[in-house]
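Apart from one protein chain that is not included, each protein chain of the complex appears where it belongs.
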Amino acid sequence: MALTSTPNGTTVDKTTVLSSGARAGIDTADLKPGLADPVHESQTLFRHLLDAMARPGRAVDLETALDAPTPLDPATAAVVLTLCDYDTPLWIDWIADTPPVRSYCRFHCGSALVERPDEAAFALVSDAENMPRLGLFAQGIDQYPDRSATLVVQLPDLEGGPERVLKGPGIATQAVLRAGGLPDWFWNDWRLNAAQFPLGVDIFFTSGRRIVGLPRTVLVEG
Amino acid sequence: MYVAVKGGEQAILNSHKVIAEERRGDPAVPELTLAQVKEQMQLAVDRVMTEGSLYDRDLAALAIKQAQGDLVEAIFLLRAYRTTLTRFGATLPIDTAKMAVRRRISAAYKDLPGGQVLGPSYDYTHRLLDFALAAEEGVGAPQVDMAEEPVDESIPRVTDILNHEGLIEEEVAADDEARVADLTREPMEFPAERDMRLQNLARGDEGFLLALGYSTQRGYGRNHPFAGEIRLGEVAVAFEPEELGFPIEIGEITVSECQMINQFAGSAERPPQFTRGYGLAFGHCERKTMAMALVDRALRARELDETVDYPAQDEEFVLYHSDNVEASGFVQHLKLPHYVDFQSELQLIRSLRRRHDEEQMEAAE
Partner (left out) sequence: MTGTQTAAVAETAAPAAAETTEDGYNFAYLDEQTKRMIRRCILKAVAVPGYQVPFGGREMPLPYGWGTGGMQVTASIIGANDTLKVIDQGADDTTNAVNIRRFFARTADVETTETTGEASIIQTRHRVPEDPMTEDQILVLQVPQPEPLRSLEPREIECRKMHAYKEYGLMQVSLYEDIARFGEIATSYSYPVMVNDRYLMSPTPIPKFDNPKLDSYPALQLYGAGREKRIYAIPPYTKVKSLDFDDHPFQVQQWEENCALCGAEDTFLDEVILDDRGGKMYVCSDSHYCARRRAEGHSGKLSGSAAAAYAAAVGADQPEKGA
């Protein structure tokens, strides 16, 4: 009679319960493992993400031992595992859109994979040079600027690119970023992104185990 | 782990002991059992389940016992427990047309298919204190004679009968696949759609809805309602696990439902039609469902192109203030220390008075 007399199991990971249906058809044979200790690892990872977003331009080492499916770096996979679930439609760029990565994201996060960048809450970019222009992602709306996409952009390195001086909230005086592997148009698009504040996308650059946060408030010079 | 134990903490722990002692009352009186609450305080259990948004008679009984009969506190306990439960998904919609009816009345027709089934109700009692209930030995086990004929298995809803003639607006789900809002998982957003409004009202405080519903009858609203039908009984609940792909019945629940028939809507394109107001609650909560149906109808003002003039029609006003767990918390939070802000106000009022006095002096000179 009682609807709640099913075993409560407050610690049952809901994604594993609810994505059981979504899991049908996922090839689990070569599936890479997710977080070994989801509760505490995702907490630690989140604090690093928060630190990165609150202090733009500063490289943060996620210290993760995650074994991510090719072509994802550990940091890239870590951001997705920490933040994505069945409430967050995920877009994956064409290089990373392989059966192992799709299975990985669907199995561990339960996220719906969407075809169009503007439908995504999160976008996973492994090939930055060919990524869609920033304006193609969800920008948020006047009354709800939070409804914009967060991009996870994997880069070959965070030191070898041209120097950019960053200013804005989270930065005491200025921060210097030398992100490598970005398309030519990127910083010009970023200026447009910042100019339409409070609308706009937010970005995590990832490389290896490290990330750099780039919230839409960041103003770039040089 | 080190936690500094201080005077304040000891006082809190002592307060818990005092309330436990008060709750127990005179130890010479036998302790209340949950079965007693569940079986003999059913309407309290029903209200707590409805406003607590959790259909579990045992837990509701426990909450009532723990709260010393303070139903708003019991609702809070049940809600806080509910939050920790794993969510497996949403059931299929229940079908009240297939209800095993125990009570069904309509004020709109003298007689109708399925008949008027009075069932359990205080409606027709004389409200005289019944001292037989006060007797030590109690009332024993009252028995009702079986009716000569059983109640029809499936009793058509009055609104469905009206629907055949097209006299009442049709209510069809826009899309069976469309997701239904759930404000236990997402914040309210305005303008609020009817799914969110009805969920809010179902969880809303009975007293608040009663007063608002009453206000629409006294001119603060233009519902012109008829109690089309009120029914009470058991309905089956079915759930379709994604991996199975077909629904399975997981149990049955008792619900009360009220369909209010209200005055007309219509336009150049559409002939005049009665409009609906809807109320639904877990268990036997007739007054709640009637008040809910009145307020639901009033809140449809925007949708039916009526002007919004009165509190019951104002969705922000109604939906933001209907929840007794929120309201109780915020009203009572005034008990928390506010001495820092009060000190700020003391500083300010002294400064304002000083300025006032100086100005008076200057004016006098």
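Labels A and B are assigned to the chains in the order they are written; within every chain, residues are numbered from 1.
The rule is simple: contacts are C-beta pairs under 8 Å (C-beta built on N, C-alpha and C of every residue); 3 or more make two chains touch, one makes a residue touch a chain.
As the structure is a prediction and not an experimental result, all values here were calculated from the model.
Only one of the listed residues, A:Thr76, A:Ser103, A:Ser126 or A:Thr150, touches the absent chain: A:Thr150. Taking the whole complex into account, chain A touches the unshown chain at residues 1-2, 4-5, 7-15, 37-40, 42-44, 46-47, 49-50, 53-55, 82-83, 85, 87-88, 121, 142-146, 148, 150, 169-172, 197-198, 202, 215-217. By the touch criterion stated above, the residues of chain B touching the omitted chain are 1-4, 6-9, 11-12, 33-35, 56-59, 61-62, 76, 79-80, 82-84, 86, 184-191, 316, 320, 325-326, 328-333, 336-341, 343-348, 351-352, 355, 359.
As a working rule, only the chains that are shown with their structure count from here on.
Chain A and chain B have Cα centroids lying 41 Å from one another.
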